[in-house]
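Only a part of the assembly is drawn; its chains keep their places, and the rest are absent.
To keep things simple, chains are lettered A and B as they appear, and every chain counts its residues starting from 1.
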Amino acid sequence: MSFINFVDYAGTFAFAISGIRLASAKQFDWFGAYVVGLVTAIGGGTARDLLLDTTPFWMQQPSYLIITGIALFCVILFGKQLIRLNNTFFIFDAIGLGLFVVVGIERSIEAGFPFWVTIIMGMITGSVGGIIRDILINEVPLIFRKDIYALACVLGGLVFFVCTKLNAPSELTQILSAVSVILMRVIAVKYHLSLPVLKGHDDIK
Amino acid sequence: MSFINFVDYAGTFAFAISGIRLASAKQFDWFGAYVVGLVTAIGGGTARDLLLDTTPFWMQQPSYLIITGIALFCVILFGKQLIRLNNTFFIFDAIGLGLFVVVGIERSIEAGFPFWVTIIMGMITGSVGGIIRDILINEVPLIFRKDIYALACVLGGLVFFVCTKLNAPSELTQILSAVSVILMRVIAVKYHLSLPVLKGHDDIK
């Protein structure tokens, strides 16, 4: 297994765990938790592939389903102990996000789209899974309110674009792009950075 | 009209009724109730067809829209009396589910996918309509918490796979697969079977 595969699977595992843990807080049964975990892990890439009109990636090999199954098994078995690994998961999640963004950008470039579309596809790949997860558990999507999540994806896309314009080798481009996503997430969470909130206009409804 | 068509339409009718009744509990207007009923009936097949990259089935003939219209008409006219037919609807719903699963599997096999994808497509065909219904009425999807719904679809898929491996005639395969879904639903509801619930981790949010 190559390093890139390892990171892809680790990211999938971290995304799946995040879905399963939130589902467990809502008293979902095992199967429901599995579905929520799976959707969290593959939702973004599926949305991207539908928009790009290609076969969704997880329909081409069963690894993603299996990894989600392992994630469910771990939560059932180790539940409470897992919670203490919060920081570990955050790092996985951030690394997964960085990689998902790069994969999303690569796929859209292959499909022949201009750079501004590829940046959006990177963001969609990274963040739509979490949005669907929050819809399924009937919460307002977290990423709309906290922690510079989607914006980190956009930053990764811009870094990718600049590197490409500077003719950087593609491996370097991918690494710099992913690292910028990861760094921005780590910094945002560590220093509680977030975007300004729009002032409420509750009176208009 | 062939028997398979009758069952397909009866299942559509039962799924539409389930959407319309839940919409009425939320004070939707007639049109809103119609849309929720329609989405419940065709949502799963539409998701499947988008993933398989074929034209959604309901865009090829208007029967499904008409059946949903009849379902709305029945609820408007007979409202309260319909409720006493709960068991009848449950049977329709279970039969429809069994058939939807078989149709979903058949379509994915035609599209050339391996068996584990076809099982998922059977499950998606059977259960995504109900998930979208619950999202539209702003509830946590019922199937994640109750009654072995999605798992019955998976069982039907496994029966289909085993029959195929044993070279059973395709009609027998379809019937056994659908019947296994229906039986599992009936047994689950009759004996209040359900999957274990993941222990809540409310403290982690």
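Assume a residue touches a chain if its C-beta (ideal position, glycine included) is under 8 Å from a C-beta of that chain, and two chains touch if they have at least 3 such contacts.
It should be emphasised that the depicted structure is a prediction, and the values quoted were computed from it without experimental measurement.
Participant: Could you work out how many identical chains the complete complex has, if 2 are displayed?
Facilitator: In total, this homomeric complex is built from 3 copies.
Following the convention adopted for this analysis, only the chains that are shown with their structure count from here on.
Participant: So what angle, to the nearest 5 degrees, turns chain A so that its CA atoms land on those of chain B?
Facilitator: The rotation relating chain A to chain B comes to 120 degrees.
Participant: Per the centroid of Cα atoms for each chain, what is the distance between chain A and chain B, given in Å?
Facilitator: Whole-Å distance between the two chain centres: 29.
Participant: Within their complex, state which residues of chain B touch chain A.
Facilitator: 50-51, 53, 113, 116-117, 120, 131, 135, 138-141, 143-146, 148, 150-151, 194-205
Participant: Taking the complex as given, what residues does chain A use to touch chain B?
Facilitator: Contact set of chain A toward chain B: 20-33, 35-36, 46, 50, 53, 55-56, 59, 62, 65, 75-76, 79-80, 83, 86, 135-138.
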